[in-house]
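The structure appears right after this line, and notes come after that.
A protein chain is absent from this complex, but the other protein chains hold their places.
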Amino acid sequence: MNPLEQKKFAPIGHKRWAIPEGYIPPTSHGPEPEMTSHETICVLNVSDQDAHLQVWIFYGDQEPVGPYELLVPARRTRHIRFNDLDDPAPIPRGIEFASIIESDLPIIVQHTRLDSRQAENALISTIAYADTESVM
Amino acid sequence: MNPLEQKKFAPIGHKRWAIPEGYIPPTSHGPEPEMTSHETICVLNVSDQDAHLQVWIFYGDQEPVGPYELLVPARRTRHIRFNDLDDPAPIPRGIEFASIIESDLPIIVQHTRLDSRQAENALISTIAYADTESVM
Amino acid sequence: MNPLEQKKFAPIGHKRWAIPEGYIPPTSHGPEPEMTSHETICVLNVSDQDAHLQVWIFYGDQEPVGPYELLVPARRTRHIRFNDLDDPAPIPRGIEFASIIESDLPIIVQHTRLDSRQAENALISTIAYADTESVM
Partner (left out) sequence: MNPLEQKKFAPIGHKRWAIPEGYIPPTSHGPEPEMTSHETICVLNVSDQDAHLQVWIFYGDQEPVGPYELLVPARRTRHIRFNDLDDPAPIPRGIEFASIIESDLPIIVQHTRLDSRQAENALISTIAYADTESVM
């Protein structure tokens, strides 16, 4: 299929998402980087335009930090590790946090964690909370 | 209960679903095929007609691939492994992807992964994201 | 608090739920019954009346089986193992299935599996799919 024949996808998703659970385990077992303990947001943008995201991190005992600016290109998925966010500031390990993801286009967000603190992995995943009040 | 007495189920579900998280682990432990690492979409079609599905796979660095054509018969469930999709092209192992599932009838979709890269299994599961704007 | 002072809870939930994923692992490790591989529906009924449920099991290659009749008393939770359902027929082990849960009162349903086929447990859990079209 050449680019001119590329299917156009109907919009899907919302512009605002929340993930109350967040925790980057401080230690890992197994080969790097696949088995490094990590906390991920998986984002899907089916539209024909790049989506510009702003992520805010909320903590238990300090003001929210952000925005972390991210781009998810048109018709692409990006699986973003919280471990890799460092501007305006890296997220401390071993601390509980939460996050808000805001986008200029509708996207879908799924939250996944690989916890490899012990010899065998544990995994969690859930579709994030969509703010259905956000206008599409 | 003979076929003539078969209960008729009220429609349930939506026609468009998204799963931002996708990853087929490249390796496995344990007996085949139950313990092969796999990524699954579980689809339920309670209607009296066969549902025709089109799955599109989104990647991080190339155009979406599809449609993968699937059929879920009337009053049946199908648990479809992404591992088994191969037309128009197999899904590479060890690569992050996302998916859109479109159906001509309302269905319900749940996403499950068995990760057996290490000796003990890890499992994730979540109801997929339903596009509630899709007309029933 | 004596019964006369018991708080009355506002209704919450829906009357129809679906779980596309279902699978009772055929084998287990660890002490019975806590570590027996099982597939569970957790139901919450906050109302002041008993909720009467009808569960239908869908398969890949045969007609749906049901209804399995269940009662969740007023202001109670019940965690029901698919393993224990046997009327009109037990659910075969090692076979993929799906389910529909219908109730005469609004309830909330969560789906959980403990998989103890290997030495260490794997767990999954997700809120089931609510049919928001079902009238409250």
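Note that the chains are named A, B and C in the order they appear, and that numbering of residues resets to 1 at the start of each chain.
Please note the rule applied: contacts are C-beta pairs under 8 Å (C-beta built on N, C-alpha and C of every residue); 3 or more make two chains touch, one makes a residue touch a chain.
As the structure is a computational prediction, the values presented were derived from the model and not from experiment.
Asker: So that we can see where the missing chain sits, which residues of subunit A does it touch?
Answerer: 16, 18-23, 56, 58-61, 63-64, 66, 96-98, 100, 111, 113, 115, 117-120, 122-129, 131-133
Asker: For subunit C, which residues reach the chain that was dropped from this view?
Answerer: 1, 3, 6-7, 9-10, 12-13, 30, 34, 40, 42-44, 46, 75-79, 108-110, 112, 119-127, 130, 132, 136
Throughout what follows, only the chains that are shown with their structure count from here on.
Asker: Counting residue numbers used by both copies over all numbers at the interface, does the subunit B-subunit C contact come out same (over half shared) or different (under half)?
Answerer: different
Asker: Through what angle, to the nearest 5 degrees, does subunit A rotate to match subunit B on its C-alpha atoms?
Answerer: 90
Asker: From the mean C-alpha coordinate of subunit A to that of subunit C, what's the distance rounded to whole Å?
Answerer: Using C-alpha averages as centres, the distance is 31 Å.
Asker: Any idea how many Å lie between the Cα centroids of subunit B and subunit C?
Answerer: Result: the chain centres lie 22 Å from each other.
Asker: Could you say which residues in subunit A touch two or more other chains, in rising order?
Answerer: Each of 120, 126 in subunit A touches at least two other chains.
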